[in-house]
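Below is one structure, written out as structure tokens, with a few remarks after it.
Incomplete set of chains, arranged as in the complex.
By written order: A and B. Residues from 1 in each chain.
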Amino acid sequence: MTQMKAAVFMEPGRIVLQEKPIPKAGPTDALLRVTTTTICGTDVHILKGEYPVARGLTIGHEPVGVVQELGSAVRGYKVGQRVIAGAITPCGQCHTCLAGHTAQCGGKPIGGWRLGNTIDGCQAEYVLVPDAQANLAPIPDDLTDEQVLMCPDIMSTGFGGSESGQISIGDTVAVFSQGPIGLCATVGARLKGAARIITVDHIPERMAMAKRLGADIVLDYAAVDPVQEILRITDGTGVDVAIEALGTQQTFESCLRVLKPGGVLSSLGVYSGKLSMPVDAFAAGLGDHRIVTTLCPGGKERMRRLLAVISSGRVDLKPLVTHRFKLDQIEQAYDLFSHQRNGVLKVAITP
Amino acid sequence: MTQMKAAVFMEPGRIVLQEKPIPKAGPTDALLRVTTTTICGTDVHILKGEYPVARGLTIGHEPVGVVQELGSAVRGYKVGQRVIAGAITPCGQCHTCLAGHTAQCGGKPIGGWRLGNTIDGCQAEYVLVPDAQANLAPIPDDLTDEQVLMCPDIMSTGFGGSESGQISIGDTVAVFSQGPIGLCATVGARLKGAARIITVDHIPERMAMAKRLGADIVLDYAAVDPVQEILRITDGTGVDVAIEALGTQQTFESCLRVLKPGGVLSSLGVYSGKLSMPVDAFAAGLGDHRIVTTLCPGGKERMRRLLAVISSGRVDLKPLVTHRFKLDQIEQAYDLFSHQRNGVLKVAITP
């Protein structure tokens, strides 16, 4: 067997399932047989032509699979082993990685994101993981694919938002938007010791999930003005950390408006078009505010830690998987996911 | 003697020297006889009506003086002692101060800036320093007033920009604008171990001073496109830290454009009107960039450290004092300073 099925970006508006040759592992690669993967909001941006990738590229950056072949220079793994790799696959050996900015591997913005962006991704039967030595994380036997499916991207990103926000024990935290990333940011805030977590969304399933995953207060932005309400709840003092998890002017700006002087706006969203800084909420630049952005941390050590959190039982992200599809049905899955039908949060795709 | 002269904000466009009663020290205050002070760029904003203060307020927030009277609860100082206080005078005892954000004392943005903002300032013969216990810093005998005159504001602010930027040994740093604050940021970058400091300005005196104070490369924005030039100098990699020291769209944006992924934009400028975030340079929010703002750190421990730097001889900021005036001539001083005539950097005002 030398051919496999893969979800390929053809042109804006079209991702289709195609036959492609199964790739061969170079010296530093690993070839995985994908057992489960998922679709990310970024893939929808690709589908819509809002984030440009090469035509003919296989999409997908959240692989759960089994090692099929190991490059000659890769040590410490074996064929048949169950592993994940992060959405971001840093090399670990360039200046930027060695400086600790692994998601920006190679020194170019977003340089660490390769799978389904600059090289073929994992919405396919097989995927090559580059720099496998730095990126393969074995899955503990007692965890199912779906239990670990969120590790490669949204769990790492959402937790990253709470970490970059430097949430401390006793903090009050606001999280704007409770899509999959925002929900994981809520979980991350809880894990970091926030004493009060206020989340903002409107979709009932997401609001319910926020509550279930640890939000203390869940605001419906259609029912209340979230900025006014958060200021009211905090007696006018505002929050220590505000996490932006949507990528819009309104959520970005609202984060600043609810922030204490000295507070941190931790931004996870992907912005497009124009973004303006509200100079008043920014205290004219004199409020000791910090705005920090985080691209999904990757690499095997990050994955190991996230797997440890799942193993501990402290966090269960399986409920985020609301729908399941075979790889053959992936076009259907994109249709559901991109239109956010039926309360979808995340889909599981199994080749 | 119960009356003193003070520079008072009357209305936009008018700061005039007036007679006022010499204030009395409350239990936690200290009354200083001002021996030297200066005018800040912010005072010019006040003069122009761009930063609102109450009419009748005495302006000025950079006091060098002698203790004239101590509040009953203030311990450890004595009348006649030479001291400075920071432009920012935190209480040390509110939630925000105890959380370490002393410049935001009281939890309101810019709350720590009281002198010449919410209470009478020091462009006068006498000034009350509030919460004196937390704010009076004795001046070593061997330092002159002019040697320490930059400590209360621009040295603290400029150094703060390099500190908030978390400059590390070996960093490449860009500083946009070389007014007094920007020059002090250049000095701060040098003190923190930056290996290459690239500064941007246009005024010859400021460019020369930048070089003198430690800049490695001085760019004239009228002669070259500083963004292109900085990218060229850094072989396209950009800088680790970019310090914004003017408060304009262009300098803010240029900082982002020369920044490495994972880099820090350390913002010192005071913004007004509109500020927009260049989404491309911001890598759509995915570049692991951090934007940090710093209001002048105050308090006596900060002043003590800055005085120690001056005492060490590592830094000499006296050359920034380009002009000298008597308090009686302060209206003249405002005229010169606000129009940036004669290569003025900072003026010394002596009552």
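In the analysis below, a residue touches a chain if its C-beta (ideal position, glycine included) is under 8 Å from a C-beta of that chain, and two chains touch if they have at least 3 such contacts.
Being a predicted model, the structure only gives us computed values, none of them experimental.
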Copy count of the single sequence across the entire complex, 2 present: 4
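Just so it is clear, only the chains that are shown with their structure count from here on.
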Which integer distance in Å separates the CA centroid of subunit A from that of subunit B? 41
Could you pull out which subunit B residues touch subunit A in their complex? 96, 99-101, 103-104, 107-111, 237, 247, 260-262, 267-277, 279, 282-295
